[in-house]
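Sharing a structure here in structure tokens format.
Note that this complex is displayed minus one protein chain, with the remaining chains in position.
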Amino acid sequence: MKSPYLHIKGIRKVFGPIVAADNVELEISEGEFLTFLGPSGSGKSTTLYILAGFQDPTAGDILLKGASLLSTPPHKRNIGMVFQRYTLFPHLSVGENVAFPLKVRRLSAADIDSRVKRALELVRLEGYEDRMPANMSGGQQQRVALARALVYNPPVLLMDEPLSALDKKLREEIQYEIRRIHQQTGVTILYVTHDQEEALRLSDRIAVFNQGKIEQVGTGPQLYASPSTRFVADFIGDSAFLEGVLTEISEQGASIRFADGSAISGVPVHGNAIVGNKAELMLRPERIELSCGVPDGRPSLRVTVEDITFLGNNTTVELSTGWGSKLAVRMHFGHPLISRIARGDALLVRCAPDTAHVFAAG
Amino acid sequence: MLLTYEKLGAWRWGLAIICVVVCMFLLLPILFICALSFGSSRWLIFPPPGWTLDWYRELFADPRWIGAALTSAKIGLIVTAVSVSLGLLASIALVRGKFKGRSLLRAFFLTPMVLPVVVLAVALYAAFLQLGLNGTLTGFVIAHVVVALPFAVITISGALENFDPAIEDAAVLCGASPWEARFRVTLPSIQHGLFSAAIFSFLISWDEVVLAIFMASPTLQTLPVKVWTTLRQDLTPVIAAASTLLVLLTLALMVAVPLLRKGKKQ
Partner (left out) sequence: MLSLLRSRDSKLGLALPSIVLLLAFFVVPVAMLLMRSVTEPELGLQNYATLVGSWTYLNVFLNTFLISALVTLVTALIAFPMAWALAIMPGRWPAIVLAVILLSMWTNLLARTYAWMVLLQKTGLINRTLQALGVIDQPLQLTNNLIGVTIGMVYIMLPFMILPLLGVIKKIDPMVLQAAALCGATRWQALCKVLLPLSAPGIASGGLMVFVMSLGYFVTPALLGGTSNMMLAELIAQQVQSLVNWGLGGAAAFVLLVITLALYAIQLRFFEPQVSH
């Protein structure tokens, strides 16, 4: 079996009683764009910093092309990194900033000049060599930081929430640039963010972090359609959770019964599923169907319309179940049902069982 | 409307007059001395009966004046070097250090600035009598570093506080060893702080009177001491000549420092 390009092996980091990273295990292929996604304090930045050399792990190792990275001092690791704060050298011009890693590696002047030029072209800042960082916008500074991180062709590029300091429109522009640069250079990228949209837009795969552990690794569609834990289901995409009790577990899935007697069966189940225990059914607003009709044998729930909100390309209908739980349905513009429903109506909600998930409690 | 210029009405003139008078008050003595240094009156009568460069000739011809100026310069340069070096180390400890009582230590470093110099002068004089350091270059330098150090610490630690340590980390990630990063990135980034500390330290030493009076000996005098002892005897216009040169030095620094700052920014 071929060994992975970058192998994060059982990384564990404790600060006294706090476990910042707990047995983080990841195999990353060459040229992959992998995002660490999670809320703050979830361990994603800690893992990244251990890779960069800011911290030593309490246990575990990191292997790049088979060789352990941890035994190398930070300045010899040859890794590129871009931070949230631009960290350009304020006393050097843009060209000198980008040239710095090459000067430190003692390349020839001609070599340095051509490489700097190419790096600036890559980030679409050609001609900016003599500008000072203080005279540039946030977006431009971040691009210079990117050029500086890539100019020495590192095997891995780390990015720690580099776009959080920028406004939304600028963020989208630079996300596009990052994708383009990734395709052009083929460098392996590890990206940290708490923004799921950003993760979905940029990555080949996403590792979802929570409280120091990786809950799930997968592509965007995999995480969206098949979340393996409640946290991942909640973090990626919109979701509603309905509490109930597990009544049956079989090959086809689980059955879950709710307080008003209604039940849904054949749903994929995750976690420590024991019949009779509490569990939650996860539904996504755009994957459930609202209907006025009578139950026809398909699994359905009786609901009451609480509110209807027009949001442009979709309309969201807030519903409450027979036992008081809340959920929402999203219908695209032009859906025939929208004009026929009103607040207070009693309706049915239906879904295909394989689009829902049940997460066992505990 | 008291703080809005347009709405002050007649009071504008009152404030303007006060401003002009005070500016004249501040400026006149300086201009006066500069003018008198070229006047031919031995008794500093103004307006002088004639104009002359005699006082400057006397000043430059007198080896004791030249010697005093050179001594001041020598001491000033040594004090600058020591003060900035110690100040840099102390600032790193204060800003980046990890130990308890940092604010206490900072207050400790600033105390020489707060206390009356005469107390320090007398105390050091007594101590140096025991150590045989009175009238020596070393004694002078030590005394001046004690009073210059607080200013160096303030300016350098201020510059260091405004420097994001992440920039140093970025340099290391770019491949620079920790020491390389400190010398090629951190130090240049705080150079305006180092520069200010150097200027302050030099000026403090150059202008320092009280400590110098106590530390001096007949053979080792700084310029202020020479002026002081001469002043105690009579008000010769040679002092006016020396004062004018000192004023020119101040002017030169006032013009040079912001220019240099601008130059570095470009």
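In this document, chain identifiers A and B correspond to the written order of the chains, with residue numbering beginning at 1 in each.
The rule we apply is simple: a contact is a pair of C-beta atoms (placed from the backbone, for glycine too) under 8 Å apart; a residue touches a chain by one contact, two chains touch by 3 or more.
Computed from a prediction, not measured in an experiment: that's the story for all the values here.
Set against the missing chain, the residues B:Leu53, B:Leu70 or B:Ala123 yield one that touches it, B:Ala123. Checked against the full complex, the one of B:Ala143, B:Ala197 or B:Leu220 touching the unshown chain is B:Ala143.
Contact between subunit B and the absent chain runs through residues 1-5, 7-9, 11, 14-16, 18-19, 22-23, 25-27, 29-30, 32-33, 36, 43-46, 86-87, 89-90, 92-94, 96-99, 105-127, 142-143, 145-146, 149, 153-154, 165-166, 168-169, 172-173, 178, 181-182, 203, 207, 209-210, 213-214, 224, 227-228, 231, 235, 239-240, 242-243, 246-247, 250-251, 253-254.
Throughout what follows, only the chains that are shown with their structure count from here on.
The mean-CA centres of subunit A and subunit B are about 57 angstrom from one another, to the nearest whole unit. By the touch criterion stated above, subunit A contacts subunit B in their complex at residues 52-54, 73-81, 83, 85, 87-91, 100-101, 104-105, 132, 134, 145, 148-149, 152. Residues 164, 166-167, 169-178, 180-181, 184-185, 188-189, 191, 265-266 of subunit B are the ones touching subunit A in the complex.
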